[in-house]
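Below is one structure, written out as structure tokens; comments come after it.
Every protein chain but one is kept in place in this view of the complex.
Then we have chain A:
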Amino acid sequence: MKGRKLSRRDILHGSAALAAGSVFASPVRAQAPEPVAITPALVEAAKREGKLIFYSSMDLPIGEKLGKAFEAAFPGVAIQIERSGSERLFQRIDQEFGSNIHAADVINTSDASHIITWKRKGWLAPFVPEDVAKHFLAEYRDPDGKSATSRIHLSSIAYNTNLVKPEDAPKSFADLLDPKWAGKMVKGHPAYSGTIMTATFQMVRELGWEYMEKLSKQRVMQVQSSTDPPKKPSLGERAVMVDGNEYGVVLLKEAGQPVEPVYPAEGAPTISGPTAIFASAPHPNAARLFQAWFHTRETQQFFTDFTAQYSVHAQVLSKPGRRKISDIKLMKEDAQGVEKMTEEIKTRYARLFRV
């Protein structure tokens, strides 16, 4: 509670769950390249390119603020952010690369299984920032140096405090099946959002498709991005959010909106957000500079503070007053499982929820 730093032990403890190494386990072990620090030469090279195109699934104002911070740190490098849901970004990358269009430099996705696919296709460039090599646990960096986990966030339940009294609020996913919530809930869509895809995978694994089937009978309002659900209880459009960005709820609450996050008794779905550089990046040096800068202690601290997400950088402290990830019961991540089940989830989900 005293703003204690989020130590390695915390993370290990809190996310004992986060399947060790499974995200990046690859059959052929290549050697990760030597770690690189931000050198004047790198900065100069980036400035000569002058531009960076960043595909990102982060909530838009947050992504743009991060971009502005980067521009302020390195004047002369303009950043353009393409925000969309991770699953849509995945589709767009596929469509663009398939047509030999390589506009994207760097990508941050909230579906870690995408990294597996892109690595298999040979689309990612190896690059290890110094901080990642020194301060990131092995399970949060690719053994081949092709990505690093820039953020961890949760998908939580939340409710509008004007519409629901704390004692009546749902405590668990099971509570959401109560008929009293019928027609009063909102959730994101796994075919659009990587966060919801990852969360749906974990929920189905823990609770079974039967749970989803019962939930689909509750007349749930369906939106797309995981950044949208927090805004619905905040506006009072729906009383309860089934899934969506916990950080969005926390930020809205801190801004004085009538929302309260609920960490479900069954565990909160946990989502790693890795960042990677494309081998075909048109601005490779700007991309490296961004990747190095994004994972420094300073940026990670700043990012954690203003986005209410969680950092895996060993030296980053959690902001006083915020709940620490080690105090939250989490569901276990399994990127390879997600990769295998993506199609099944999309199909069965569409059948149940009819969209």
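Before moving on, here are some points about what is shown:
By our rule, a contact is a pair of C-beta atoms (placed from the backbone, for glycine too) under 8 Å apart; a residue touches a chain by one contact, two chains touch by 3 or more; residues count from 1.
Note that contacts and distances are computed from a predicted model.
Per the UniProt record, the chain missing from the shown structure is "Iron ABC transporter permease", taken from the list "Dihydroorotase", "Iron ABC transporter permease", "protein-glutamate O-methyltransferase" or "Tryptophan synthase beta chain". Set against the missing chain, the residues A:H153, A:K232 or A:H313 yield one that touches it, A:K232. For the options A:A103, A:L137, A:M212 or A:A265, the residue in contact with the chain missing from this view is A:A103.
Those residues of chain A that touch the chain absent from the view are 53, 55, 59-61, 64-65, 67-68, 78-85, 87-88, 90-92, 94-96, 98-101, 103-104, 189, 191-192, 219, 221-225, 227-228, 231-232, 234-238, 257, 343, 346, 350-351, 353-355.
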